[in-house]
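Here the complex is missing one protein chain, while the rest keep their positions.
Letters are used for the chains, namely A and B, taken in the order the chains are written, and counting of residues starts over at 1 for each.
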Amino acid sequence: MSSKLRHFPFVLGTLVFAGFLLRALCALPPFGEYRGAYGPAILSTMEPLRHAQQAVASITFDYRGFDTLGEEFILFAAVAGGLLLLRRQESEAAHDPVDQSGDRGGIEPAPAVLGLGVLMFPFTLLLGIYVVLHGHLTPGGGFQGGVLLATAFYYVYLSGEYHDLLGMSRGHIVSHLEAAGAAGYVIIGLLALPAGLHYLHNLLPLGDKGNLLSAGTLPLLNITVGTEVASAFLLLIAAFLRQVLVIRREKKP
Amino acid sequence: MTVLPYLIVIELLLVGLYGIATSRNTIHLVSCLFVAQSSTYLLLLSVGYLRGGTAPITDEIPANARMVDPVVQALTLTDIVVGATVSALLLAFALQRHKLTGTLDPRKEPPQRG
Partner (left out) sequence: MSLAPFPVITALFMAALLAALEQLSSRRRLLDVLSLATAMAVAIFDWQLLDASLAGTIVYWFGDWKPMGGFPVGIAFVIDPASAGLALLSALLTLAALLFSWHHFHAVRTYYHTLMLLFLASLQGFALTGDLFNMFVFFELMGVAAYALTGYKIEESGPLEGALNFAVMNSVAGLMVLLGIALLYALTGGLNLAWAGAALSGKPAGTAVSAAFILLAVGFLTKGAVLPFHFWLPDAHSVAPTPASVLFSGIMVQLGLYAVARIYWVVFSTTLDPDLLRQMLLGFGVATALVGGVMACLQRHLKRLLAYSTVSHSGMMLAGMALLDRRALQGTLLYIAGHGLVKGALFIGTGVLVYHHRSVDEKELHGRCRHLRVTGVLFCVAGLALSGLPPFGTWTGKGIIKETASDLGYQFLPPLLSLCSALTAGAVLRAAGGIFFGLGHSDPFSSSAPATGEEGSETGHSRGPTPRIMLVPLGLLLVASLGVGMLPQVQQVADQAAGRFIDRAAYQALVLQGTPLPLPRPAPQARPGVTVSFVTTAAALVVAALFLGPGPLRGRGRESVKVLLRGPVRLLRRVHSGYIGDYVTWFICGTGIMMALAQFWF
């Protein structure tokens, strides 16, 4: 189709679609007056039943914990797929990174960048750990904290030490951590089965509401997810960076 | 203005889909997909919104406070993770394709037809 021809059916289809979608959305209960049963059911039961105070974490890891298991493995699949796709091909070779500008001898990060990187790295790492550990108490959790943790390692790259970053992910530790995080969620769910309970039953002691160790398995699940997410993003970032920085194409035969 | 959130949902969706339909650059296309995806975040959140409601965390708030629906927030969280992972894969496709064909334009180097 030529581009003009392409536009005509698109605009027509879009108008019809948008019109009817808007009509449907306007037929919903009015905005700002949520009256569903699900939210109240959880808000009223999570404290007495689970000593939990953060409803979103409670839903993510307890009430609908099985969704999160699937979600974690979506990320896991994406990492396996991403690494599969970004593998080094036979026609490519790894080269040391070179400075594209050409008028400098080697790559020297500016002192300010290096300093800021050194400053930000531990700070972000700590923040990430905090967010993971307090996921069941405050906004945050394994996914958010895991991304923060991976970001911390991104500062390593930004301050010019990408050899360290690539070396870190080339070893098997990170991929083992990732697999352990993913498998850990499955195993924590299994704990309930010998007791005759259903999969993913929250059977650990519930503790006192608001404490770091409370709400049963929630902190543990947050940690497994945090581990998985952090290492997953680290692996992905490193794989993309390696494509850009290290892998060069050999001359075509 | 109770229609406003829904109008923005539709706008985001259409902007994203238009971008995908006319894109000449795969990376642009992935971004457009993300824009379209964000319409679902907005719809989910607005469906569970309660006027005057606070965040659904029962720490140090009055006993009978109104709270917004936490379920849609959990769903949105899942949705965001899904969107991010899919775009990582899409970018990997785009990168490898660029290495092979030297172009990011989905209309260059026509794939199989018919």
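Following the convention adopted for this analysis, a residue touches a chain if its C-beta (ideal position, glycine included) is under 8 Å from a C-beta of that chain, and two chains touch if they have at least 3 such contacts.
These figures come from a predicted structure and were not determined experimentally.
Every shown chain that the unseen chain touches in the whole complex is listed here: A, B. Interface residues of subunit B facing the missing partner chain: 13, 17, 20-23, 26, 29, 33, 36-37, 39-40, 43-44, 47-48, 71-72, 75, 78-79, 82, 85-86, 89-90, 92-94, 96-97, 100-101, 106-107, 109-114.
Summarising the interface, subunit A meets the missing chain with residues 1, 6, 9-10, 12-17, 20-21, 23-25, 27-29, 35-38, 41-42, 45, 62-67, 69-71, 73-74, 76-78, 80-85, 87, 89-91, 172, 175-176, 178-180, 182-183, 186-187, 189-190, 192-193, 196-202.
The rule we apply is simple: only the chains that are shown with their structure count from here on.
Inter-chain centre distance (subunit A to subunit B, centres taken as mean C-alpha positions): 15 Å. Residues 3, 6-7, 10, 14, 18, 21-22, 25-26, 28, 30-34, 36, 38-39, 42-43, 46-47, 53-56, 58-60, 64, 67-68, 71, 74-75, 77-78, 81-82, 85-86, 137-139, 143, 210, 236, 239-240, 243, 249 of subunit A touch subunit B in their complex.
For subunit B in complex with subunit A, the touching residues are 2-7, 9-10, 13-14, 17-18, 21-22, 43, 46-51, 53, 55-59, 67-71, 73-74, 77-78, 81-82, 85-86, 88-89, 91-93, 95-96, 99.
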